[in-house]
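A single protein chain has been omitted from the complex, and every remaining protein chain is retained in its original position.
Chain lettering (A, B and C) follows the sequence in which the chains are written, and residue indices restart at 1 in each chain.
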Amino acid sequence: MSHEAETETDAVHGVIAEFEHEADILAAAEAAYAAGYRKMDAYSPHPVDGLAEAMGFTKNRVPLIVLLGGLSGGATGFMMQWFSAVVHYPIDVGGRPLNSWPAFVPITFELTILFSAFASILGMLILNGLPKPYHPVFNAANFDSASSDRFFLCIESSDPMFETEGVKGFLEGFEPKSLSVVPVESDPGDREAEDS
Amino acid sequence: MHPQEPESSSAPAAVLAPGHTFTTVTDQLSDMVLVRPYEGRWFLCLGVGFSLVMTLFTAAAYLLFQGVGVWGIDVPVMWGFAIVNFVWWIGIGHAGTLISAILLLLKQDWRTSINRFSEAMTLFAVACAGMSPLLHLGRPWLFYWLMPYPNTMGLWPQWRSPLVWDVFAVSTYGTVSVIFWYVGLIPDLATFRDRSKNRWAKMGYGVFALGWNGSAKHWHRYRTAYLILAGLATPLVVSVHSVVSLDFAVSVLPGWHTTVFPPYFVAGAIFSGFAMVVTLAIPFRAWYGLYDYITARHLDNMAKIILATSLMVGYGYFMEGFMAWYGSSSFEKFALLYNRPFGPYAHSWRMMVFCNVLAPQILWFKWARSNVGLLWVVSIIVNIGMWLERYVIVITSLHRDFLPSSWSMYHGTVWDYATYYGTLGFFFTLLILFIRFLPAISITEMRELVHKTQHGHGRTTEASPETGS
Amino acid sequence: MSTYPTIMIDEPTLERLGVYQQRALVCAAAGLIISFVAWLVAPAHFYHGYLIGFLFWLALALGSIGLTLLHHLVGGSWGVMVRRPLEAGATLILPLAAFFLPLAVGVRTLYPWAQPDAASHEEFHTPYLNVNFFLLRALAYFVFWGFLAVIINHWSAQQDAQSDHGPSRRMGAIAGPALFLMFMSATFAAVDWGMSLDLGWTSTIYGVIYIISDVLTTLSCMIVVCTVLERSKSMNQVVTPERLHDIGKLMLAFTMLWAYMSFSQFLIIWSGNLIEEIPWYLRRTRGGWELLVAGLMIFHFFLPFFLLLYRDGKRRTNYLVRVALWILAMRFLDLTWQVVPSTNDYKSPHIAWADIFLGLAAVVGIGGVCVWYYIHRIKQRPLVPLNDMNLVRVLKREGGVQHG
Partner (left out) sequence: MSQIFHPSANTLARTSIAVLVIGANLALGGLYGFSGSPYQTGVNVVRTQPVPFSHEHHIRGVGVDCRYCHNTVETSASAGLPPTYTCMSCHSQIWGATAMLEPVRSSLAENKPISWTRVHDMPDFVYFNHSIHVQKGVGCVSCHGQVDKMPLAWKAEPMTMAWCLNCHQHPEEHLRDKRDVTRMDLVLSSQEQLAKGRELVNENHIDSDRLINCSVCHR
């Protein structure tokens, strides 16, 4: 972020439009994708069915990561028990076989679940690029309500077709509640809670 | 559609009172934390809870100073209150994940307003549960010996022991519950970050919201991850109490060694967990006036689940007795057909049967399920009954050793009770703090529910009810 | 009145069902003749095999009654699709009651506690296991199950004829207690007919495992039925991916439950290693049977588990039906594993191939009659119970979502 900010103080992150209804933002996102815009994102207070797909986002690698996490967890769980009970310290306990696999099942299962759970949250956060406390989109006017009751569509300046006035005109066509240009760097005066 | 079909009179009540919009639910639910002033009764509750926490600390300190002998445990009853409380708490800790995960997978809308609250309850109950066996170790600072790590003793945990399975099951459950709870909280924390006026609160919520901005792509992965977590938590929650039951069942003690224990313990856990949710949800909704969110439908459904699981628990009691009678082991016959119903602890057993099997039968009737006061009383009876169940299982099986010369009686000492009430205080203190500082009802999911009810029941199909700009 | 018109089976499907019925009768004849000959020649082997066949199809009848009651209790969109097939399945209890008669005749051959030399096992004598009481209980079970099968169908037929929700409300009122009694009676039946094959062996989870298996069998059969009926006109609107998905998820859940319960029983008995219990597993894990155990673990749990995890597969009949048929085959193997080795001497164990073959013959023989009767029942009624209180509500909500 910072290097962008250094090069151009009044650089633009994108143009953002505010909507009141899910249906409106869905229509706007679909239209923007159809119009050829690719670098954009929509912001909503709760998940909206089909919104990500409308912007051409379908690749979701979270399940694959979880699968790998689960497999490695199961393997770790069983091998840990097998190694310590059969290889490292083989000892007869109550006449049970060294490789008492029935007794190893519960922990193998628990570790499968544990690793899968870690994989799912870490996969989700890392793919989402979180944590990211600072994001240019927070500079948008009234963006506070994106976590309450408003829906936002932002077409970003990194899009090859981006041109501020053109995008503004395009979004204007969907009769948004408000429309604004998002600067990359916030006005220091507005960053009320900055602490230094 | 079905224009001629009149809405049936016995159609279930709504899971969310009509007329709510995204704005109203967001306002009401976040104001509970951000705007609502600190009240005297909140401080009173905190004070009561905290004084019990102090009792817990005192009891624990005395225990560490003197050793586990201050509890009533002795040969042959080496497991006393610590294990009873452990199983009781971990059972209570099952409702949260059950409500959150299983009902999410089953697409049950009525989970939404109680899931967050029950998840928090789960965490706190698991914390209380974990304390018991740790204190029971006698030297809790050596707890890490339970974990496998390359050590100077060359030793490993005994993988064939269910107690080691327990360590893994409970710690996995605790960890996954925290993850599940936190993932659910992230968007709500973002809401709090954006809505709180206080600069420090903004920063605090902001740090833990991780910069959540509600991007559609983020939501997409978020939903997948959340559903997967639910899918993982469901078998996990079943496995945890099964493993707890195996602590008893893989030994060869009459009254413990019985194959129905895993599913029967799971049913018992759900039973006590839902009872605790009802016990807490009824005063909570009265206090915060949440009648719109925790409706008669929620209470009715929870009452039905309590009834169903009560029957399952009853089935477990019955099968144990029946198989003792059917089978050929004289020890089983003695333990289950004589010692429990007629032995020295018969009063506990009889009260347990009353609390867990007989009392909940009243919930067959709709009037009983819709009578909030009665339901609350039943839920408390069930909580007591489930504590007694563990007491009966642990004590009656141990106090009659195979060797009659070892027979003896067990009674909790004042320190046993102090520890138990202390954990109750710990639980309530955390709960009180949670309600005050975090969204006790999931705002995000409530907004989804608004969306669903608007479009699902055909009330406001055409236009969203918000006033146009 | 409703989005769905009254759906009857269309002509081409009726024809095909007629062909199935004929084939079923041929199978029935073949299976039953082989079984009859075996009865004359080697009754001990015959009874083992016959018990497998009987329990296999009884699972469908009991599971159908149970799932119908469950649906009356909790509702759900999947009921639209399988309510009628389930109700038809419930009626199988009537032919199965007749099929119980050979077992009643053979009690003294089949069950060790009823054999003349059982007096030598005095410690195993309990008031519960004696021939008269055993037969009396069997009669009671069939009367109770038959009664439920009749009212399930009778009130459902009444409901078809009237728009007032009286019958389905009545059904909802009795569903809870009836389901509980079903659970208890099925438990006792499992103890009587399955568990008591091994003298002195007890397992408190046994009834639950049998009930879980019943539901799994029934769900699989329902998928097969839906696959056949789907080709009938307008039924393809009823057999939707969402509903198949629901049934698929239930199959996944019950596959996991089966594994969970079976493994719990094994782990507890294996760890305890008590003389009263462990012989049950010793008989069943030696002399070739251990291969079957490994097979059951892999093919009754892991394979269907992973197949059913696949989301898109659960939404298609042609995928789901293969998994369902596979599970049914595994149910046969599981029952074989439970029943046949009960007479195995674990010191010189062997696989009783004759019993297994006769089990297959009995499954085909009894199955032929059951399939014939099932098709006969399902042809008579509309395929969707239109006026059912729960279903009307479900359809309404779904309609709302689609148009909302």
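We adopt the following convention: contacts are C-beta pairs under 8 Å (C-beta built on N, C-alpha and C of every residue); 3 or more make two chains touch, one makes a residue touch a chain.
Bear in mind that the values here come from a model prediction, so they are computed numbers and not experimental data.
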Chains on display which the left-out chain touches in the complete complex: A, B
Among A:39, A:132 or A:177, residue touching the chain not depicted: A:132
Which residue of B:66, B:151 or B:408 touches the chain not shown here: B:151
Option from B:206, B:314 or B:439 whose C-beta touches the chain left out: B:206
Hidden partner interface residues of chain B, rising order: 149-155, 193-194, 202-203, 206-207, 210-211
For chain A, the residues touching the chain missing from this view: 1-2, 5, 89, 91-92, 131-134, 138-139, 141, 143-144, 146, 185-186, 190-194, 196
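In the analysis below, only the chains that are shown with their structure count from here on.
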Chain-level touch network, classified as line, ring, star, complete or other: complete
Separation of chain A from chain B, taking each centre as the mean of its C-alpha atoms, in whole Å: 31
Interchain centroid distance [CA atoms averaged], chain B/chain C, Å: 34
Separation of chain A from chain C, taking each centre as the mean of its C-alpha atoms, in whole Å: 46
Shared interface positions of chain A, touching two or more other chains: 103
Contacts with two or more other chains, residues of chain B listed in rising order: 160, 235, 246
Chain A to chain C touching residues, read off their complex: 95, 102-103, 105
Of all residues in chain B, those that touch chain C in their complex: 1-2, 4-5, 8, 10-11, 105, 160, 235, 238, 242, 246, 249-252, 257-263, 311, 315-316, 319-320, 322-323, 325-329, 364, 454-458, 461
Interface residues, chain C side, partner chain A - complex: 263, 266-267, 270-271, 273
